[in-house]
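Read the structure below first, then the notes.
With one protein chain withheld, the remaining protein chains of the complex are depicted in position.
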Amino acid sequence: MSIDTNTIVAPKGLTALANPTRFLALVKMLVPWLAVITVVLFGIGLWMGFSVADDYQQGRTVRIMFVHVPAVWLAMGAYMTMVSGALGVLVWRHPLADVAARAAAPLGAGFTFLGLVTGSIWGRPMWGTWWVWDARLTSFLVLLIIYLGLMALWNSIEEPAKSARMAAVVVLVGAINIPIIKFSVEWFTTLHQSASVTRLGAPTMSAEFLYPLLIMGLAFLFLFLTLHLMAMRNEILRRQIRSLQRRAAREVLK
Amino acid sequence: MIALLKRDIRLALRSGGGAATALLFYLAVVVAMPFAVGPNQELLSTIGGATLWIGALLAGLLGLERLFQADFDDGSLDQMMMSPVPLAGQVFVKCAAHWLVTGLPLTLVVPVFGIFLGMDSITIQAAMATLLVGTPAISFIGALGAAVTVSLPRGGLLLSVLVLPLCIPILIFGVGAIRAAVTEPDPFLPPFLLVSAISLFFAVLGPLAAAFALRQGMD
Partner (left out) sequence: MSEIFGTKYFGFIASSFAVTFAVLALMVIWVLMTYSKRKRELARLENAGLKRASSKTGASKS
């Protein structure tokens, strides 16, 4: 029997998670807690959001901000997760890096879609239009297309190592879009309002709107963390199924 | 490397190559637009710059599929990878060949097409300038997409899906620059310089990433 290195020297940090079985065990333990935290955060956030007063400038529709902004934050956060995964594939060759990146893509696409739709709905009463081709909205739409392209790319290459590295390169090149989204409201005069939360210096939003927004942001974040871990687990299962199917095919041919 | 450049150009200019196709496609787009939009001269000249840019983008995409395809098919891709010349350099040369055969001709026919679209001389000059510095970016970004999809069936579709999002900033700035050249208060230089910057940036990143993807694809 080969020496089980896990019992002799437990590897630390991310290397410890490289073993899929350990990772799955970790996921099984974490997911229920993360799910509970998510639900609680959503509860608090929604309650705070609905009990807040009306903004003098934007009226009642300001409440849409409490879902639109977190969706956008997570849309970009999911892409940054893919970027870490891509670096993990190319630089550190971590075995689960590609799993992490692949799992994040559909979730990120969902958040991007949600951000686009809520933004459009919010835009109608605010500025009288469902859509405008300004820099920020366009680059956010581009983000969605990049997500879909990446998902198509991952699905079209069979061999896991190859698809991991190809996709990693595209993820990194496409990452240039993220700063464009973030800073486009500074560089161009656009219809979209400029940053009031994530800026150098204190946020300019008043506390009664800031706190519900931050809580909702955390709620979305924990939702993403929960779903991401579960999606990584799904991806690991998929690979196990594939290798079993290949083994079965070889058995039949013997 | 010069030999590679000459060979690629010769290949593209031959009847099976993409040069004539790209130009004809460009012509088709430019001619179709006035028919679709109608005889409103003012409207036509407004969207003239955009039409030229969209046509250039699509025509460039057409040629990109072929960028590595022939080399992949006849095995010369493997030879390129084993040569002492760095692969990124060879990719750069192929991009240059692609641009000389696709982007440059498209830029040069702008005065003629501009007349079709009812553009005045300032707009035409602005269009030529932005296309001149912007079409190389299409070749360089496209190289990465072509490298990733070279061995895939129906790769051309995926190629477009991957390359188009990355080219949209160029499109925005390029058309913005053309518009700015005509509209008085908007400055022409910033968007124009941005397009040039994007081209330079991808002149480096494109071939490097494409070379990497090509090596990955060959394993």
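Labels for the chains are A and B, by order of writing; each one numbers its residues from 1.
Note that a residue touches a chain if its C-beta (ideal position, glycine included) is under 8 Å from a C-beta of that chain, and two chains touch if they have at least 3 such contacts.
Being a predicted model, the structure only gives us computed values, none of them experimental.
In the full assembly, the chain not pictured is in contact with A, by the touch criterion defined above. Among the residues A:41, A:137 or A:231, only A:231 touches the chain that is left out of the figure. Interface note: of A:36, A:80, A:161 or A:241, the residue touching the hidden chain in the full complex is A:241.
Although one chain is hidden here, its contacts on chain A can still be listed: residues 50-51, 54, 59-61, 63-64, 67-68, 71, 106-107, 110, 113-114, 117-118, 121-122, 124-125, 223, 227, 230-231, 233-234, 237-238, 240-241, 243-245, 247-248, 251-252, 254.
Basically, only the chains that are shown with their structure count from here on.
Centres computed as Cα averages put chain A at a distance of 32 Å from chain B. Against chain B, the residues of chain A that register as touching in their complex are 135, 138-139, 142-143, 145-146, 148-149, 152-153, 156-157, 161-162, 165-166, 169-170, 172-174, 176-177, 180.
Listed in rising order, the residues of chain B touching chain A in the complex are 144, 148, 152, 158, 161-162, 164-166, 168-169, 172, 205, 209, 212-213, 216-217, 219.
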